[in-house]
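Yeah, one chain of the complex is gone here, protein chain that is, but the others are all in their spots.
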Amino acid sequence: MLFVTKRLSFCAAHRLFNPGLNDEENAKLFGKCSFPGGHGHNYTLEVTVCGDVDKETGMIIDVKVLKGIIECEVVSKLDHKNLNTDVAFLKDTIPSVENIVMKIWDILNEKIDKGRLYEVKLFETKDNAAIYRIDQKKT
Amino acid sequence: MLFVTKRLSFCAAHRLFNPGLNDEENAKLFGKCSFPGGHGHNYTLEVTVCGDVDKETGMIIDVKVLKGIIECEVVSKLDHKNLNTDVAFLKDTIPSVENIVMKIWDILNEKIDKGRLYEVKLFETKDNAAIYRIDQKKT
Amino acid sequence: MLFVTKRLSFCAAHRLFNPGLNDEENAKLFGKCSFPGGHGHNYTLEVTVCGDVDKETGMIIDVKVLKGIIECEVVSKLDHKNLNTDVAFLKDTIPSVENIVMKIWDILNEKIDKGRLYEVKLFETKDNAAIYRIDQKKT
Amino acid sequence: MLFVTKRLSFCAAHRLFNPGLNDEENAKLFGKCSFPGGHGHNYTLEVTVCGDVDKETGMIIDVKVLKGIIECEVVSKLDHKNLNTDVAFLKDTIPSVENIVMKIWDILNEKIDKGRLYEVKLFETKDNAAIYRIDQKKT
Amino acid sequence: MLFVTKRLSFCAAHRLFNPGLNDEENAKLFGKCSFPGGHGHNYTLEVTVCGDVDKETGMIIDVKVLKGIIECEVVSKLDHKNLNTDVAFLKDTIPSVENIVMKIWDILNEKIDKGRLYEVKLFETKDNAAIYRIDQKKT
Partner (left out) sequence: MLFVTKRLSFCAAHRLFNPGLNDEENAKLFGKCSFPGGHGHNYTLEVTVCGDVDKETGMIIDVKVLKGIIECEVVSKLDHKNLNTDVAFLKDTIPSVENIVMKIWDILNEKIDKGRLYEVKLFETKDNAAIYRIDQKKT
């Protein structure tokens, strides 16, 4: 199996907050991640596509094209934004790294038309990340 | 000249905004860095102290002590906070990386009592940083 | 499949040494890694848990809880220790990165009670690592 | 499943160019990656071997031996070379990161005789990589 | 003293070659760095500007403006190029990291009109770099 991976970054603010709970419950559940003023991260996004090599190019998918899709569909909508209030595809979603990575998967999975989306990994910090990946047993 | 450097991190939200200007002027001046919802960063802070070695310890200053001062006086006040609204020592300050690093210098310069504060470097992203340093010509 | 990964670090001394062999045989087998005075590393540990998102939190497992388990059960027992002599769970084990990662797996697999432990990766240096992972064909 | 990973680096020049197309077509297909003078990268190669622990050594394969194989069979043939003109095993191959990683797989898969080659990952830059891996469904 | 630093990257091919020497002498002097087909690097460029904070912006110089100058005047002329043959400002220059960094200094020193250029650092690999800096004793 052959894969190609592209990494991009964006900066955003967020706050872990469940609107179905009151402030005290949110504070207890999420601690400092729920402070009302919010905080933020330099997120790093790694997108992996699997497939066969195109004989004409030697590539699964041109990484410049892949980069363009990721920038247009995902990064431009998240960069320098507040993930609780500014992003249409995160409305009514607690902006945890797990929830964000699943939303990014859904968006990219519709748009990548050469090769097949295999994995999306999102780092919130260099020490915390979430991954969404095809279930190999089902493929 | 001998130096010791300690690196720590914190996550915060901010927005570049000059309250003396209107929204349009801020948008023109700061671009996406001024979006109303704010954004955020994983900041990395590097603090450098110069001095002579204490014969008993082989150290300029115990880095555990230095880490404690930085965490107590700086990191605990910035981590998971909104730099525009939540931090007393940044009130009435545009939270640019240059302004923040100078404020951190002033705080640490008062508190470090072994060796001498030489440099504070603050990374906003891995690609952007500000440095405040003693002017060697004046020392 | 959804995963969350947490990274932590510790510093330890070790020496590759098989007590069933004599000094000459150890020197031949392990080279400089067997020098009697030992050497050491800044180890980096990456723990990955898979599972479904808890609707209330948006998380598989709270990374602060995950971090607490790893620190209490693993890092506190290895950090600033000699892996040949100071660690109960490594007694009678050659402290190779492969052996250590399997021991850490066994410990964490018993303690993580939300989601399911998927992978433990241990870097001895930035260029050398071992990984222990669920065999997907058996799951 | 247990794995061990070794990372090595090399520096090389290359140019994306399909000799079956004319200059204009290459320029259109590959953009700046096809500039006639070529460009280059600091490549990073990560080789992962899976297997069981040898009781005598605590290792799947001695990483010093693994490093020796990779240096002798791969790195020495690519380091400080032009990948379009200087490398026998890349003759008649567009030196895309996908094509190079598959060639490296073939070479190492013949030479690693302890454990079993599981994955080869090649970074062209810190943001672009290709991976070749055993298909787990077929194993 | 206050500084701001911006980091950018580019990929280029080069070969160490002194046209005043014959092939044998070049091979002896530069070793593998002089192989005729050339090799290449992912260069990382760090540009540091010193100055006072502009009260209106909280910045020495807007890093977006600084980035624009570096991209336009330097990176666009070096990225995906062959440094021996394709770059006007490196004609008749051995493209060592020292020579390149001094040429970049001269170009940027003319173009940066807010604050004052303090240092240019160029990494050829993560382990090799050259720095050109204002001589503080002369300032």
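Lettered A, B, C, D and E in written order, each chain numbered from 1.
Quick note on the criterion: a residue touches a chain if its C-beta (ideal position, glycine included) is under 8 Å from a C-beta of that chain, and two chains touch if they have at least 3 such contacts.
These numbers come from a predicted model, not from an experiment.
Across the complete structure, the visible chains that the omitted chain touches are B, C, E. Even with one chain removed from view, chain C keeps its contact list with that chain: residues 9, 11-14, 32-33, 35, 37-42, 79-82, 84-86, 125-126.
On the side of chain B, the interface with the absent chain consists of residues 1-8, 48, 53, 56-60, 63-64, 136, 139, using the contact rule stated above. One chain is missing from the display, and on chain E it is touched by residues 16, 18, 20-21, 29-31, 93-99, 101-102, 126-137.
Operating definition for what follows: only the chains that are shown with their structure count from here on.
When every chain is reduced to the mean of its CA atoms, the largest separation from chain C belongs to E. When each chain is reduced to the average of its Cα atoms, D sits farthest from chain B. The set of chain A residues that touch two or more partner chains comprises 126, 136. Counting only pairs that meet the touch rule, the chains in contact are A-B, A-C, A-D, B-E, C-D, D-E.
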